[in-house]
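I'd like to ask some things about the structure below.
Complex shown without one protein chain; remaining protein chains in place.
In this document, chain identifiers A and B correspond to the written order of the chains, with residue numbering beginning at 1 in each.
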Amino acid sequence: MSDLVVLGSAVDAAQRVGNTLGVFAFGVSGALLAVRKRFDVVGIAVLAVATATGGGIIRDLIIGETPPTAFVNPMLAGVALLSAVVIFFWHPPRKLVRTPLLVADAIGLGIFCVTGTVTAFQHDMSTWASAALGVVTAVGGGIIRDVLAGVTPSVLSDGELYAVPALLGSAVTAALLHYGWYTYWTGGLAGAGAVALRLVALWRHWHAPVARPHRRRDAV
Amino acid sequence: MSDLVVLGSAVDAAQRVGNTLGVFAFGVSGALLAVRKRFDVVGIAVLAVATATGGGIIRDLIIGETPPTAFVNPMLAGVALLSAVVIFFWHPPRKLVRTPLLVADAIGLGIFCVTGTVTAFQHDMSTWASAALGVVTAVGGGIIRDVLAGVTPSVLSDGELYAVPALLGSAVTAALLHYGWYTYWTGGLAGAGAVALRLVALWRHWHAPVARPHRRRDAV
Partner (left out) sequence: MSDLVVLGSAVDAAQRVGNTLGVFAFGVSGALLAVRKRFDVVGIAVLAVATATGGGIIRDLIIGETPPTAFVNPMLAGVALLSAVVIFFWHPPRKLVRTPLLVADAIGLGIFCVTGTVTAFQHDMSTWASAALGVVTAVGGGIIRDVLAGVTPSVLSDGELYAVPALLGSAVTAALLHYGWYTYWTGGLAGAGAVALRLVALWRHWHAPVARPHRRRDAV
């Protein structure tokens, strides 16, 4: 119990800063997709807020933390709305939106897989379930964004690795927590590693293998 | 506490009537979209029930009210099924479905932003969170309807104002509750105002602004 409290205070500040950055990054990614889809200012705001808070809301519902943090702490939705305002006034031309969108999304992914895992672990979830919830937190907002905008979710078919970096970041974080090695620095490293892996995969076009086609019988 | 109870009894009857009307209106909107999409009678029933109860179920999960009202009070699903039966036998030709669909949806939107806000407030949510949950209740069912039917959610891109009326209705209701001015009449007025704003926006083609395109560099 007291260990958990100490752990709690040790990571709380970093987690709060990290969460805020993650919310902003995912808010930007939602707003940029809305710009690309030519949605209006309301659509930009809705998609920014849904992307930025969606993963955390799903995580909180699953661990039974109701109401979810996003409905208790007005700062999260506020930061997401701020990201929508920024993008509404200051965004790259529609043709060039793709790269900023991918980078913002990668940063949100890396941050949320760590903070999501930590939050779940603090709520007495097992090590493997904490890692699973880290992945859910990291990919949940992006899935909601893509489903609302009518785009195939990155996690399923973006070609370049997306769930894999989230899974690695979450698994490493869960292991750090399990063995009591979690600190600002090790956690930050896990998140940075996930962001780096995603960006390198995008840059070098790393793909997960596709199921081997049955060439002889499936020829088209 | 006793204030809350008094508030509770003061609004309960109106809220129940309002909720039933909202469920029917949203049920009709789901059923009409199913007709437009040529879904069969099961699809009509499923879309009616999902649209009519979806927003309230999400709200109840978020405020930690489990099981959600829709699974406790069989009347809600019953009213939604009734709306499906009505539309199955008596609906305008497919080409003319659009206007009734928009009107039914507007009525559901206006009613649910008020009743959703009140329900959240009664469950000790803060004023701003109550307003946010009013919006979630109002737009949630329609989002589920549109995502299931493969249509871009109105809240993102229908052009005419959709989330804005829900936001205004919810914000006014939350303010009324906060200052103790909420009654049948003021609440009803807030809901009617939201419906009116949505319908006028549809009629006069009011649009929220779109992000300024970068004409020089983004010309296509």
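What to note about this one:
Just so we're on the same page, a contact is a pair of C-beta atoms (placed from the backbone, for glycine too) under 8 Å apart; a residue touches a chain by one contact, two chains touch by 3 or more.
These numbers come from a predicted model, not from an experiment.
From the set B:A149, B:A175, B:A192 or B:V210, the residue in touch with the chain omitted from the display is B:A149, counting the whole complex. Shown as candidates are B:I57, B:V79, B:V155 or B:A194; the residue that touches the absent chain is B:I57.
The chain not displayed touches subunit B at residues 34-35, 37-47, 57, 61, 66-68, 71-72, 74, 77, 87-89, 91-96, 147-150. Although one chain is not displayed, subunit A still touches it through residues 61-64, 125-126, 128-129, 132-133, 143, 147, 150, 152-153, 155-157, 159, 161-164, 207-214, 217-218.
The rule we apply is simple: only the chains that are shown with their structure count from here on.
In terms of their C-alpha centroids, the spacing between subunit A and subunit B amounts to 29 Å.
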